[in-house]
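One protein chain omitted, others in place.
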């Protein structure tokens, strides 16, 4: 019911979402969020790149803990997180979060919860290269705020 | 930027979502909601079916108006609604709503807005057959409430 | 004027569409519904719950006091249940 994949390889959203609801005709809705690499190329550079570092072992553990929280909080039939690591190019898929439920409100809310929470808890770090210089992406206060709002409300 | 499809045929979510962000590397996130036919078979029946009737012409017009509202309200790079009509079986995809934005909050909120709004405005009607009797699905007060909440808040 | 019926309103009336000439006393949507109800038991049954009947004129939702023109496409249907 909870599926966590941490992988270097790309994934096929259609196949993953079909797999999430396969064989369960009580599912009425599947919500998903896909994160993509944005292009941050400096003017005149050869183009931007991104490298995603992670903490093998802890990553899976944290993603599992986040998914478990979601299933305790909403009536989900299935929950999937796929997160890539390694070198990525602009437009590449980074992460897929998907939730399936009998109720669309549950699927939608749990999906938003998972991506907000993952952004502040899952041990991934982005190193951006704009074609001229490399820099570690800084954590955003807005991400902390987005995660914090789930602490109070359902 | 706004794509509306009203069709009898199934769709491939992976292909549709990839198409939504193709060629725009400013997109950071794609949110989607897929509605599926739930099985409501009566005990001992041959299985349930659903028929979706719609109002050709007005359907496209309403979906376009809803999508336009979403793009005015949130900074979306792209917005897609596919809605099927005709005979469907349990597990079949009915509807796909997808939004792409530089900002995940915009994509997630707009996606939830679109499906809530569509449920109360798009001229589709479900005829359910539980294998024993046919009945027209009744509109739910909870759908009106879900749509109404977008009138007040952003 | 072209009239379209959908879902259980279509099923109860027993017809998906028709072209009618409005009597002179029918000027708005509410008056149209009043007149349609007098056209037979099938219409009366379909339009009995007046509160749930939705009306679109030229494919836009309208209220019961919306004024009608002779070239209008008028659709009557129950609350929508797609998605």
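Should a chain be cited, it is by its letter among A, B and C, assigned in written order, with residues numbered from 1 in that chain.
In the analysis below, contacts are C-beta pairs under 8 Å (C-beta built on N, C-alpha and C of every residue); 3 or more make two chains touch, one makes a residue touch a chain.
Just so it is clear, the model here is predicted, and its values are computed rather than measured.
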What shown chains does the left-out chain touch? A
In the full complex, which of A:4, A:30, A:52 or A:80 touches the chain missing from this view? A:52
For chain A, enumerate the residues touching the unshown chain of the complex. 35, 52-55, 57-58, 61-62, 83, 94-95, 115, 118-127, 136-139
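One rule holds for everything that comes next: only the chains that are shown with their structure count from here on.
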Relative to chain C, the most remote chain by C-alpha centroid is chain A
Just the number, please: Cα centre separation of chain A and chain B in whole Å. 22
Roughly how many whole angstrom separate the Cα centroids of chain B and chain C? 26
Among the residues of chain B, pick out those that touch two or more other chains and give their numbers. 35, 115
